[in-house]
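Structure in structure tokens, see below.
All protein chains but one are shown in place.
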């Protein structure tokens, strides 16, 4: 009976997932095709006819078997970003004592779901005669989309049913893609590391959703004890932290123009280093003179977010260090002081503290980008000025630095508004009984939807091992070698 | 006494290993040398004289210090594959409650053993005047060989002695290399991701061996409780799963022609995404409405196997999604339904379920490759037709698509037959008393060959910490700071 009831809830999840997957296959079949470089030469020609003169030139000048460099140029950084999504976010969220299976598996599912749906949404926004092309950069941008959804996932981690998570991802990807599309194509926002469109959007979409989904249980005095970590879960969580920290330079430079990539790598590298140091300092001052693993696991990463919009600009190495330090302080302050205010006063329950790791540092990144843009000049960027700031190119509108700064801020405003509104609406949708909200006793508990490992008691095992003795009898050499049974069972 | 007995068994293992290692050093000394690109220019010339005209041209046209691109072109994907072998397979197998040391360490040993022996076997099959050359692709293909042996390892995991594992690896590498050599050079099979020669061979070699090594203990009602996982071991196992899943596009495209690599990456990426979604759906339907970690850990990877033989062909993105979905369903069905039949009826005990993850999806891959080859045409592949299907090139035999399809199936048949027969023979060899079969009580137990950590009881530690108090006396500032002893001991 219980099993049936359970089954009822999860079967609905499976059916919805199946419907989505079929939809994806159909849409890929109708609209998706390989990009020129991944398609055979012949098909390439037919493509070029339908595409811009520039590409036509490019492709005709291409010898039939000229090696394609997309893999060589993008693949290593793509794989770093891929690791950030699946190992980074996945393990970062395993700190919850009883929710490790769910954190890791649902993270895995949502990312695999989003890289399909995100590719489709972006493709549908960039159709050329009813077709969109897929190449290495498609995979990269789809992983970026996954990052945004996984950030929101962190805000509601442990509090939704699998079905609710999937519906959340489906809606969020659609809104995210449109918001980013407007911000990049119309506002011509510069956001190489996605701090505005990925981090700010993901964080505030998730927080708005979490606010609407607030439940009376969260206000119970000892509710957060359900979130408690253990030494083992903290070590797993650090796997996620460290991979995110190490590969963040790839995240911030993968989409940069080739000659700006090195600067983006250098800036992010030093920014993260000083952010890590800042976190240890703040942990001592803000956390009763102790080093807090929660801060190490999260605040050390804030630097990557804070420099995300300006990584490829001339912030100079010392500028990167200052940004990283500031981000670390801001993030630690968020965890130690602001978190409680959000939860108690504003009734926003933020499981992973995404406001501190992605939200506020993302806003900081946007503000920094406005300042850096405002000071852009020929004397500073030389002949690369229009490479870094295409919108300032006279042939391309010729914006003034100050205008670009205002556009950066307007992109932040648009993203905040879109995220908060669409997040709130998504929250109301997720409150539908139909979507199987989680019963209170199953909050932060893998038992809700996962098959848990059966326990084997010491006696059971002793019984089995004893039975097995029989088989050892005829093996003289070994029967002597058998450790005592208790020895076998102590570990 | 017990120790002596134990020692006797393991010393034999060490001696055999030593003999093999000395043999490898001697064979490398006699036959192995650096490839042209890794050797000094002077040596290069002497090489070119003895090698084909093409290479001669290549090398003479090479300036003395012209940078060598082998590292740049192959190294990143090689390292991904390397991670799949050592972290991927290694951690995937740590789910066994009491066999973590062995899974990880023996996986490590076998892979390190095989990359030497595999290099030798392949080299001996490709001798030019009694020498074989070593370069980046040698390392890649040696890692592929390791994959095959580690798959077979998964079928017998927990049930053999270290000595038996090593003998298994030694025999299997030899047979694997010959089978692959015949399949590629004579049947001209297309198998860019090694689904036929690596996955099918490894899986069915292991299963045939496991059948011959079947022991009465396996039929004990509660035998499989020895295999039980825990929450912690499952989180370790997921490290392996996710790294395998993320880097599989490298596995399927590393050996592809440079201009086909991007397509291989794209196909594998989307194939795995839909396979992951399919696994969650099937877990609910096949596993009492619950999400099963065993399925997440394994079935999500089946897509990489299923598209392995056709990753660089025109399966189209939607085709990749369909293949991935099918592979996920097939693999889940294997774990939930076919596994029991194999174990109960056919007495094939498959510890890691390699039949479901590598065996059946590999067969599926071969069938798909036959279909895709059968539909190959100028109109679809344009001028790249002979690049993708070299055997269809008139200068190279000029096979018809249908013929190529039949050759794909014949390669599958040959591989299945070779794997089953050689696996069974290996099984009979491993039954020799001389090879120290594992006594029953030590099945799935690290205690058999590993030094286990000593336990420290609460009292022991309290005693030590108390002794240490003494040293703190003269440190006034700190003696105040000492946490209560119990506090120290609770964690």
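Labels A and B are assigned to the chains in the order they are written; within every chain, residues are numbered from 1.
The working rule: contacts are C-beta pairs under 8 Å (C-beta built on N, C-alpha and C of every residue); 3 or more make two chains touch, one makes a residue touch a chain.
This structure is a prediction, so every number in the text was calculated from the model and none was measured.
**Student:** Looking at the whole complex, which of A:93, A:169, A:207 or A:296 touches the chain that is not displayed?
**Tutor:** A:296
**Student:** Of B:11, B:128, B:431 or B:458, which one is in contact with the hidden chain?
**Tutor:** The one listed residue touching the chain not shown is B:11.
**Student:** Please identify, in ascending order, the residues of subunit A that touch the omitted chain?
**Tutor:** 1-2, 4-6, 8-9, 72-73, 76-77, 80, 97-98, 215-217, 220, 222-223, 225-226, 228-232, 234-235, 238-239, 242-243, 245-247, 250, 253, 258-259, 261-263, 265-266, 269-270, 272-274, 276-278, 280-281, 284-285, 287-293, 296, 300, 314, 316-318, 321-322, 325, 378-385, 387-388, 433, 436-437, 439-443, 445-447, 452-453, 455, 491
**Student:** Please output the residues of subunit B touching the missing chain, sorted low to high.
**Tutor:** For subunit B, the residues touching the absent chain are 3, 6-11, 13-14, 17-18, 20-21, 24-26, 28-29, 32-34, 37-45, 64-68, 70-72, 75-76, 79, 82-83, 86-87, 90-91, 94, 100-101, 104-105, 108-109, 112-113, 115-116, 119, 134-136, 138-139, 162, 231-232, 236, 239, 446, 449-454, 456, 460-461, 463-472, 475, 477-483, 485, 487-488, 490-491.
Note that only the chains that are shown with their structure count from here on.
**Student:** Please state the rotation angle, between 0 and 180 degrees and to the nearest 5, that superposes the Cα atoms of subunit A on subunit B.
**Tutor:** To bring subunit A onto subunit B, one rotates by 120 degrees.
**Student:** How far is the middle of subunit A from the middle of subunit B, if each middle is the mean of its Cα atoms, in Å?
**Tutor:** Between these chains, centre-to-centre, one finds 29 Å.
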